[in-house]
Structure formats: C-alpha cells, structure tokens
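I have a structure here, written as structure tokens, and I will follow up with some questions on it.
Just one protein chain is left out here, and the rest sit where they should.
Read from first to last, the chains carry the letters A and B; within each, the first residue is number 1.
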Amino acid sequence: MKFQAIDQFAANLKPSTQAAVYDGSKKGYDARTKTLFDHFEDPNRLRVVAGEIKQHVVENLDTYLPQVEAKLQANGVIVHWAATAEAANQAVLDIMRARNAKKMVKSKTMVSEETELGHFLEKNGVECVETDLGEFIIQIDGDHPSHLVKPIIHKNRRDIAVSFEKHGLGAYNDDPQTITQRARVHLRKKYLEADVALTGANFISAESGRLVLVTNEGNSRFCLAAAKTHIAMVGIEKILPRDRDLALLLNLLARSATGQQLTVYTEFITGPKSAAQPDGPEEMHVIFVDNGRTDVLASECREILRCIRCGACLNVCPVYRQASGHAYRSVYPGPVGAVLTPLLAGKNFPAFADLPKASSLCGACNEVCPVNIPIPDLLLRLRDKGKQAHVPSPGMPPMGPWALLASQPTVWKAALVGGKIINHLPTKLLPIPALRAWENKRSLPEWKGGDFRKWMKGRARPLGAPNVSRGGPSGPALPGNIL
Amino acid sequence: MSADREAILSRVRGALAPLHQRASLPDWDNELIHMRTLRGDVDAWTLFQARMKLVNGLPLEGAPALVAWLVQNNWTHGYCDPLLWPRLQSAFPAGFTVETTFDRTRVDDYQFGITRAAGAVAETGTLIFTDAATSSRLAALTPWAHIAVLDRAQIHLDLQHAVTQLADDPNIIFCTGPSKTADVEGILIEGVHGPGQQVALLLE
Partner (left out) sequence: MLNQDRPRPTGKRVQLMATCLCDAFYDDVARATVEVLEYLGCTVEFPESQTCCGQPAFNGGDWDASRKVVRHTVQTFAGDAPVVVPSGSCAAMMFHGAILEFEKEPDLADVKALGHRTWELGDFIVNGLGITTWPGRYDAVVAFHRSCHSRGSKSGEAATALLSSIAGTTLVPFGEAEQCCGFGGTFSVTFPNISGAMGDLKLDHIRKANPSVLVSGDMSCMMHLGGLSEKEGKPIKTQHFVQVLRDALKNGNLL
C-alpha cells in the first residue's frame, strides 16, 4: 500500500519522539484550558472578538500598512519593505554591511525561518547566533524546529546532552538545569559581542507604532540591551488597530500558547533607546516582509492571516500529536501550517497539497484558536484547490464514479442489494486500495444493503394518513412535547 | 527597495479589491477581559504581592528586608541606580560592594542589580520598566537577582489599565517573574538569559 507522506512519517516516527511530542502538546492544551476557563467568564467570547479585530485588520491592510509606516517613521524608526525572502535577507545584510557589522544575535522569529536568514548571513560572512534556548539547540544541531512555540518539543534531555557535548559545551550532562545554565553562560558572551540584534514582532499597534515582543527567557531583552542596531523583521499581517486591543490579544496569547497569564517579558518598543539610556540600540529598523502573504490575502483562505502564532492548534491536533511537526516539511507545522504552507508556496502549491489532507476535520483547532480561524473550512477549500490543480492523492477512492452512483437512485438501490455479496467474499484479496487500507486495521461490518428499505416499504402508509403506531397522538402525552 | 514597497502595497490593494464589504472593527468592553476570581476589595499592593508570588517573583517591603535577603543568599556585590542609592545606602552594612555605575566588561561581577520600576500591574504581578526609569538596561537584566524599586502609587490594578496608559518611552517592559524556559522536556527552569530572581521592593 502506498501511504500519504505524513501518514508514512507518523508510522516511522521513533516512539520516544512521538511520546515527547504527545506529552508536550497535551501539557500545553491542558494548561490553556485551565487558565482560560479559570480566569474568564466567557473565554470563547474573547476569541470571537479577537478574531473579528484581526479579520478587520486583514481586510483593511491597504489602509493600515501606510498608517503604521508613517507612525514608525515619526517615532524615528527606519522602515524597509521586502517583497520576497531574498529581498528580506538582502535588506538585513545591507543594513549590517553599511555599519560594518559582523555579529548578530537573534531573538526567535518565524519570519526569519521562512527566509532562512541564518544560512544566508553565514554564507555572507556574518555570524548569526540564535538566542532562544530551543532555537539555539536547533542551530547547533543543524535541525529544524517542530513546533511554533516549543521548537525542540521532539527532543529529550539525552538528545540535548549529546549535542552539547558534541559542540564543546561540556561533558555529557542531561540535567535540564545544567543544560540551561550552560546555554546561559555561552550566550552571555555572544550578546555582549554582538553588533546587531534581530527580532520579530508579535504585534504592531497602528495607533502608537509600538512593536510588541512576547518572550519568557529574556533573550530579546538581552539582544536589545547589548547591541547597537535593532532590526525587526515583521510579516505585513502583524498589525493591531489600537493600543487597547493589545490588552485583549495579550490576555489570549500566552494563555493559548503555554497557559501563562502573561509571558515573563512583554516588550513595547517604539524606537531606538532614549538619549539618557546607556544601553541599547541607537538605531532601529523595521522590515515589512511579504514573501507570499499577499497571495494568501488574495486567496479564499485569507482568514489564516489572523494567526498570532500561539501554537494552540498544534497542541490540540490529534494528527500533529501522532506525526510531529517535522512531518509537515515546513516552517509552519500543524493545522496552521497545513493552510499557510501550501499558500505561501505560491506556484509550488502542488508540492504541499497533501498537507491540508492530513486532517480528520475534527475542528478542535478552530475551537482553541485565539482568533477563531475556521481552519477546517480553509483545509476543505485547499483540498478543492488541490483537485482543481490535478494534484494526485494516494489512497483516495475515485469520487467521479461514486458521484454517478449516488445520483442515480435505481443504480444505487441495486448496488445496495447486490453489495451483499461482499459478505461472502475474501475482501482482503480484492484489489480495492480503500478497502485494503480499511481492513488493514479494522473489520468491516456486515453489509445489510436494502434491508432497511424493505422494512420501511412494509411499514409505510400513504402520506397524510393518520399515524396509527402505538405511540401516536392517542398514546401517552410526553412532558415538554410541543406537538 | 521602494519598488518593493510599491509592489507590496499594490498587491495588497489588488487582493482586497474584490471584497464588496470590509470587516468592521468591533467595539469591545473591558468587562470582556475582567478576570473573575481576582478582585474583591484588596488594595493594589496586596493583590500585586499575591500574583507576583504565583509567578515565583519575590515582593519585599523596605530596604532592611532586601538586605537580609541578600545576606541570606550571600550576594554582596552588586549595582544600584545612583538616584536610588541615597535611599538605600544606610541599610547596607559593611562587607557589601555596591557600584553605582555598571561596567559591561565585568557583567559577571554583579550578583544583583537594583533599578527603579516605572510601574506595576496588580492582577498579573507584573513590574513595568522603561528607559527613563531604568538607569541601565544591562544592570536590570544581567545579574542573577534583579530588584525593582516600586512606589505604591505606581501600581495599576489591571492589564487593560496599564496598556492604555503606556508612557511615551521607547522601551517599556512588562516583567512578570524571573526569566524562564520549558524548552527541555517541558520542565520549568528559571534563570535563562534574564534574572533567576525577580524582586519587587516597596519603598515608602
């Protein structure tokens, strides 16, 4: 049997990795549920309103983008625009070269993963150090993150201890406290030597031009306390209309991601350091990155641009839990990735058309999404798009013949009765892929086609005739029965 | 690069052109994010202390309490904002080395850093730092213990309040407890790149 790529990946996944991913995801889901429901009267209402706010921004980006740009410039920030990943990377390099900067410390930002900034800079002679602990470990391993918020959810302490030893960070020691201490000591030097700090932005307020950075470790604070130049790479969709909307979204973000009320550090940055402050950037740049977002905006799935990258959908997704993030072959895994990745791929859509199929459409992702993105609907639209682009789908039973059957009642009824033969056939030997895939793991129930209809015919009365079965109008009155 | 700007904005306009209507901005009431179990009639400092302890922060009152805690941990070399030092100096015995300038070439010399908070948020146990109030960003961040000096009057009751009264300052930090990570197997470890101990010191 030929399996879909993600299904195959799940089948081949090391049990210890699968267990780590499952446990980490479940912890995140449980923590989210607890804090949201303990703290708020109506947590679902928060998600709905936040979703409306973000949808409003998405549908009015033509107004908000110039507005935010003007505000940033008035605050003393230098604004750049990058239509592609290449342009974004080049913009960063140009800024660094203009300042003769050779060393960068990087706070976690998914956009920079999209553009593969780190590799680009290294190729061009710039040292680029990831400072988020999980991303740092990914970097030294040459690995890829497998979750939006918890990049090494797929690794255990032994994996990390081995990596640290391999990269000269000390003899094998898998105590989490020691691992963290070692990273702290190693990275402190890097921050203090860096010329440039690169961050993303979780939100930008159109009202004040404030960038908001949400972290726990203190790495972005350190980046912005040590380096002389700050560059922020920001997707064009990260805008919020008003400062007060930040209160709503901040209340949702950390709770949805990790079950925290707030992350340890929420930074509101409007520009370079103040004149009297000895530490921090003297210059601040914002690079607005498109890299396919305008394609998403033009599609019928633009709601996905509401995403605030909390990872709640990953945590609850039963498919993500079984397959792990790497199964999605992209920067964005899980339910959000299954929509965003194929769309951001533009002309390369067919290469990722299988992602939206890796879902039972259970809807749990929409239920936990802090901005109420109707992910299952978007997955369905992408399945339609895939069919129209003639992307083949391994294992999918052919729907054309089925539709013919299901629109011709006489043939359908005959097939129902004729199908009884299946009860007597060695179904395992039939060359029907769908049947084999089913029976590989499950038994098939007995075929009873035609039996109900026969019974119903025997029972039927002419329409409009009084119902004479035992429980009808002459029978006992049921409490609350309004008929 | 301005070509990119035009390209992006024109693609945005083109993408949105077919929409007959644009989604409107909803109005929302502060009641929506009112946290239910937290209030009653406690004063802000009492609420702040309770919430800060929940995130493993340490609220203290008065310089003597701070000194006792530093002595207990055997942390005797640190930094203090020169504007604060006159208010604290008398509580510090001999044996302490407290510098009032921060030397970034010797970051590991400082076991603690004392700077001013610009405010606080009671319902989350959050301290607020700004460039204006923080004499050195590095001093507030790099020592293992950070002590933020707070005034009762600076405490906001809730997040909504704090966010709509953000100062005109280029770098405002809402700090909720010591720095932490759960990247290694989801196990909570405190003291990553930022302080492993976060103190709020109420000075009257």
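We take it that contacts are C-beta pairs under 8 Å (C-beta built on N, C-alpha and C of every residue); 3 or more make two chains touch, one makes a residue touch a chain.
Keep in mind that what you see is a predicted model, and the values were worked out from it rather than measured.
**Q** Considering the full assembly, with which of the depicted chains is the omitted chain in contact?
**A** Taken over the complete structure, the missing chain's partners among displayed chains are A.
**Q** For the chain that's not shown, point to the residue among A:49, A:313 or A:364 touching it.
**A** That would be A:364, which touches the missing chain.
**Q** Looking at A:162, A:351 or A:437, which residue reaches the missing chain?
**A** From the options A:162, A:351 or A:437, the contact with the absent chain belongs to A:437.
**Q** Identify the residue among A:14, A:123 or A:453 that touches the chain left out of the display.
**A** Among A:14, A:123 or A:453, only A:453 touches the chain that is not shown.
**Q** Could you list which residues of chain A touch the chain missing from the display?
**A** Chain A touches the missing chain through residues 1, 3-4, 6-8, 10-11, 26, 316, 318-319, 322-323, 357-364, 366-367, 374, 376-377, 380-381, 383-387, 393-397, 399-400, 402-407, 409, 412-413, 416, 419, 433-434, 437-438, 440-449, 451-453, 455-456, 459-460, 463-464, 467, 469-473, 475-476, 478-483.
Simple rule for what comes next: only the chains that are shown with their structure count from here on.
**Q** Report, in whole Å, the distance between the mean C-alpha point of chain A and the mean C-alpha point of chain B.
**A** A distance of 29 Å separates the two centres.
**Q** Which part of chain B faces chain A closely enough to touch in the complex?
**A** 1-2, 4-5, 7-9, 11-16, 19, 22-26, 28, 32-38, 55, 102, 104, 107-108, 124, 126, 131-132, 134-138, 141-142, 159-160, 163-164, 166, 169-187, 189, 191-195
**Q** Under the stated contact criterion, what part of chain A meets chain B in this complex?
**A** Per the touch definition, chain A meets chain B at residues 20, 23-24, 27, 38-42, 45-46, 49, 52-53, 55-56, 58-62, 65-66, 75, 80-83, 87, 91, 131-134, 137, 150-153, 156-157, 160, 176-177, 179-181, 183-184, 187-188, 191-192, 208, 210, 216-219, 221-222, 224-226, 236, 241, 243-244, 246-248, 250-251, 258, 260-274, 276-280, 288, 290, 294, 297-298, 302.
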